[in-house]
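This is the structure I want to talk about, given as structure tokens.
All protein chains of the complex are present and in place, except for one that has been dropped.
Showing chain A:
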């Protein structure tokens, strides 16, 4: 949930989901630190970042959860996305598999039934046009059908990365004063004893 404070300060939990290697960490690092690494190590569990965006109408402080795409962490994802005001679901435009995986994440988030969740579908690695496997149209139309905002980005060239976060901030700022003002930020709470592995092969 996003929380507004005085002077329209919004604190919002943002989660990134998507297959491993799609560039979630790279997108966040580009946004938060302006960095990009050709060899970015796979994330363990989830990494936490925070970053503030100032808009005319509000200041949005993002609590960003960059989750690990590795399979063993899938069942732990609710611990990170629960209570999120916004979600970025990323795929790699050079991998059809990662697009399929992204659709699954969208479905899982939809099942959580939070109507206020700002969800963005992101096709990353747009700089690798020559290796493209997922058409822009494909991503676009899937996003449209599911009421998601859609962008193609490149963490490498920084294309659309800031735009992505500004767009989310704007949507949260637009939604917050009227709808979710005063809602307390919830830290995810995962029921204990939950089974940890998805063994479906």
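Quick notes on this structure:
We take it that a contact is a pair of C-beta atoms (placed from the backbone, for glycine too) under 8 Å apart; a residue touches a chain by one contact, two chains touch by 3 or more; residues count from 1.
Going forward, contacts and distances are computed from a predicted model.
Among the names given as "Electron transfer flavoprotein subunit beta", "DNA-directed RNA polymerase III subunit RPC6", "Vacuolar fusion protein MON1 homolog" or "thioredoxin-disulfide reductase (NADPH)", UniProt records the absent chain under the name "Vacuolar fusion protein MON1 homolog".
When you scan A:49, A:149 or A:166 for touch with the missing chain, the hit is A:49. Not every partner is drawn; the one left out touches chain A at residues 20, 25, 29, 41-49, 66, 68, 70-73, 76, 79, 187-190, 192, 195-197, 199, 201.
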